[in-house]
Every structure is written in structure tokens, then in C-alpha cells.
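Below you will find the structure I want to go over with you.
Right, subunit A next:
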Amino acid sequence: MIGNIRKLLAATLTLLASTMLVLTISSPALAQGKTLTVRFYDDPAGFDPANIFRIENENIAFNIFSGLTTYDGETGEIVPDLAVSWETTDNKTWTFKLREGVTFHKDYGDFTAADVIYSFNRIKDPATASPYASELAGIVSMEAPDPYTLIIELDAPNGNFLHTVANYHQGQIVSQKAIEEAGDQVRWQPIGTGPYYLESIDVSSQIVLKRHEDYYKGPAPIETIVFNIIKDEATATIALRNGEVDLVMRSNKEENLEVLEAEGFTMNSVKDYAVVIGVLNPEFEPFANPLVRKAMAHAVDYASITQAISPSLTQPHHSMLLPWMDVYTDDVPKYEYDPEKAKALLVEAGYPDGFTFKNLGTSAQGVTELQQFQIDFLSQVGINMEMELVDTPTFNQRRNAGEFDMASRLLPAVNPDMILFSYLHPDNMVPNGLNGARYDNPEVTNLLEAARAEPDKEKAFEMYKQVQQIVAEDAVYLATYSNNVFWPGKPEVTGVHINYLAQVNFYDVNIAE
Partner candidate 1 sequence: MNYQAPVKTTLLEVRDLRTQFQTASGTVKAVDGVSFTIERGERLAVVGESGSGKSAMAMSILRLLTHPGRVVGGEILLDGRDISRLSEGQLNTVRGRLVGTVFQDPMSSLDPVMRISRQMIEPIMRNLRLNRDQARAEAIKWLDKVGIPEPERRIEAYPFEMSGGMRQRVMIAMALASRPQLVIADEPTTALDVTIQAQIVEVLKTLTAEAGSAMMFITHDLGLVARFAHKVAVMYAGRIVEFGRVEDIFANPAHPYTQSLLGTIPSTTMLKSERLPQISGLPPDMRHEITGCAFKDRCAAAHDRCLAEAPRLTDRGHEHTAACWTPHGLEQALATGQQHATRLNKPFEPDGSVVVELNALRKQFATSRKMVVRAVNGVNLRVHKGETLGIVGESGCGKSTVARMLLGLERPTSGDIFIAGLAQMVFQDPAASFNPKMTIGDIVAEPLVVKSRGSKAERLDTVKRLISQVGLDPAFVERYPHQLSGGQRQRVAVARALALNPSVVVADEPTSALDVSVRAQIINLLVDLKEELGISFVFISHDLLTVRYISDRIAVMYLGEVVEYGAAEEVFADPRHPYTRALIDAVPVPDPVVESRRAATPLQGELPSPLNLPKGCAFASRCPMATDRCRAEKPALPDHDLSRQVACHYAH
Partner candidate 2 sequence: MAEYTAKKLVQMLITVLGVITLVFFTLRLIPGDAASAMAGDTLSGEALQALREQMGLDEPLVNQYLGFLRDLVTVDLGETITTRIPIAELLLRALPITLSIALATIVLSILISIPLGTLAAFMAHKGRNWLDNGLTGAAMIIDLMPSFWMALVLLLIFSLGLGWFPASGQLNWSDPWALVLRLALPVIVLSLSQVATLARITRTAVLEVLNEDYVRTARSMGWSELRVLFRHALKNAALPIATVVGLSFGNLLGGTVIVEFIFTIPGVGNLLISGINSRDYQLVQTLIVFYALLFVVINFATDLIYKTLDPRVQF
């Protein structure tokens, strides 16, 4: 009997001991040199470009890998990365001149065109089962006349191909050697050409990046970046205020931001990161009527709501595209808050005493404060909005299938053409694509295709402008508000530029003495 107990005890002790060993080994031995501690808000899910999900993982990958092009941290424009230059005449055949003297992390050798070809083929290969395969589906052929020249042939003109090959998802270049060595552990052994490489990771508590000494732009100013996983927002804020972390990745609670700002922390942020739109399903009879859609737009005072809930995180917005996009236009019909007009429109549309509809939401998120206000405002014009809460996977599945009266979507993409195509082109109509409004307007469709093929920026812009006007006029999608991303940090942490993919290039970040 006593014997049993002793055995049990012994077992646990050995377990404890062995574990401590494991931990002490795996815990990073931080050398001298600058170290930046960053709050990371969820469990890392791996960094294999072919199978990467969720912004926080993408941000790590963004600093490990490089693409042919990348986004300028401040302006958000496409700028050269692994490709020093490119040329195309018809948006169909693209020729890239590649950067020389670029090396992969650790000792995985120099970067050449072969790596690009390998990376893209890997994505396209069905065996990889990469969700991003479709992005590169347009590539018909790739050739490298010499190690630093790459010619890519597309099946159709695509003026936005530079976005496709940017340092993001399918665009990130991997090393064949590394991939083959890693086997099914690619996601944990990412080898790229970026400014930082992954030194160690404890999936349940921290990720440690070390700078890539041979980075082609020269070594980054900060030697070590430690990402501490802190899930709870309140705790993260306290951690920053305690000085336990230098930088908080994505602080998205207004009240915390207020406190931090008041205490003099730098509120690194990007405005209009993405817009939230209400998708109205025309198969739900009232929403088939443009008048009703306009009434919906007039009924809710997004200005004051955003002001009330989170003035720093959100602002009202009236378009599917965002002001910083090159094809954006402000010259479109707008729907100001006007309950009377809303009522009038409803009468005109034949709904004098309103109607009831269901807004699809996730039970994980619950009924957001914004939605609670929406309910309130709509009820004042006689429209009764009910929330239909389902668990997240079901929500995604139903939203992708277009099974809802109304559902909202966040449009995170730097590529306006992609947004417009996927939300307005009949080919992308749900369930095949994201066109949840089932919008099929030949005029718009033609404009879109023409614009994409048009090499002349000016002409293309005109067409995109028209599209935006028509769509706003029809109130196809309910533009509600756009939101901003905040990475509050200590004042001495400089160069935190959040790009429009909500990502920070840590090469620019430094800590001032």
C-alpha cells in the first residue's frame, strides 16, 4: 500500500524533474544586444506560407520570408523586395530581375530564380493542399534564363499581379532544401530570406526571433525579438504598463487604449485598415429592393455610434474601398443618418410598418455593442433586427454559402481589384465566391474585366471609379465603418509602421537609448 504511494510519488517527481530539464534546455539563452519584447495574442499556428492562417502568424512569416515585392510600411505602396525590378507590356507576361547576394537563413545557401519557381510550384501542387493555390492558378509557365531573371506567363492579363507575388501567403519564397528537410514540421522550421529567423518557440508561451545577420539590407537594429503570448487584453495592457513588454500587438479595446494614451505610450496605429460591410441577401425579399437597402443605410447613425463605442478604433465609412487605395474615389453617393428619410423610403418600398430580419453572428463574439446599437436605431424606423448567433465554424460555413438575411464582413485586402472582383463579379457569386449580395450587373462586370486588363493606370482608374459609383448608387453592400489597428508601445520603441495588412516590418523597428 505505502509502496504504491511511494511509487506514485516517485513517478511524479521524475516527471517534474525531466520536464524542468526540457524547459531549461528550450528556454532561449539571450545574448547581449537589443531585445524587444512583444505581446502576441494567440497560440501560434505555424509559419508555412503554403498553409498559414491568421494575421498574427502572418506577421511572423512576414519578417522571416521575403516576396518578389513587398509593401512599404508607411505608404502601403508596392515596392521591390527580392525582385529589384520588373517589366510587362500586356499585364500577361511578367519579367522580374532578381536581387543578387541574397542568402537564406542559417546555411541554406543563396537565393536564385530556382527558389521562386520551386516556391510557386509548391503552392500550386495539389499535394501541398495549399488554400492559396488558386491565387497562383493564373500562372501558365515560369522560366529562368539565368539565375537572376524570371519570366512568368499568365493565362489572362492581370494588372494586380504584383500584389499576388508580394511578401504574403503564396508570395513568400522558401528554400527547397529546408522544406525537404523539415518534412511535416515545415510550419515550425521556416527558413526564409527575411530580416529575422525563428530561433526558438514554445507554442504555449513564447516565440523568439533572431536577426538575420546576412540580410540583404544589412542586419536589423534589434537583435532579438521575444513574442510573449498574452491572450487576455486586460492583462496585456497591464503588462505593458508594468514594462513587462515593450510593444502590444493589436490592442483592440477602447478603454485600454484610452488608459495607455493617457499614460504617454506611443499609439502606433494604421487608420482605415479595413472596412466592415453589411452583406444583404436579395433572396430575403425586402433586401432585393434597393430602396430598402438605402433605408437601412439611412437608419443608423454610425458616426455617433463609432464615436460612442470606440472613437480611436473605428470611424464611419461609406465605401467598399479604403481611401489609401490607388483606385479609391470619394466621389460617390453617400447615405447620411436620416431616420425620417429612412421611414419615407420604407413606405415608398411598400414596407410602411417595417419588417423583421435576422443578422447572422457568432456566439463566440456575441452581440457586439455596435450590433446592439444597430438594433436600437433600426427599431426606431420600424425595422426589427434579430441576432442569430451560431458557433464560429457554422457561421463561416453559412456565410460562405450565403445562407443568411444579413451578415457582416471585414474586408482585409490591399488589392482593391481583388475586393471588387470577389464581391461584385457573378463568377464569384456565393457559394463559389464572396459575392454574397448575388450582385450581377453586366455593366459592372464588363468594367471590372476591362479595368483589370487595362495597362494604362489612368484609364483603369476611370473604370474603377465608375464601378464604385454604380455600386454605391445601388447600395449593394452596406458600408458601415472602417477600423484601425493599434500597436501601443513604449515611447522609446520607434519605427513601428503597421502596413495595410496590419503587419509590422521589424526591420524598421528600433529601441532608442
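Just so we're on the same page, a contact is a pair of C-beta atoms (placed from the backbone, for glycine too) under 8 Å apart; a residue touches a chain by one contact, two chains touch by 3 or more; residues count from 1.
Basis for inclusion: all candidates are chains of the complex that A comes from, given by their letters.
Keep in mind that this is a model prediction, so the values were computed, not measured.
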Any copy counts here: identify which of 1 or 2 touches subunit A within this complex.
2
If we count contacts the way the header does, which residues on subunit A are in touch with candidate 2 in the complex?
1-2, 4-5, 8, 12, 15-16, 18-20, 22-24, 27, 39, 43-46, 51, 53-54, 126, 129, 131, 133-134, 184-185, 187-188, 202-206, 228-232, 234-236, 238-239, 241-242, 244-245, 390-397, 399-400, 409, 431-433
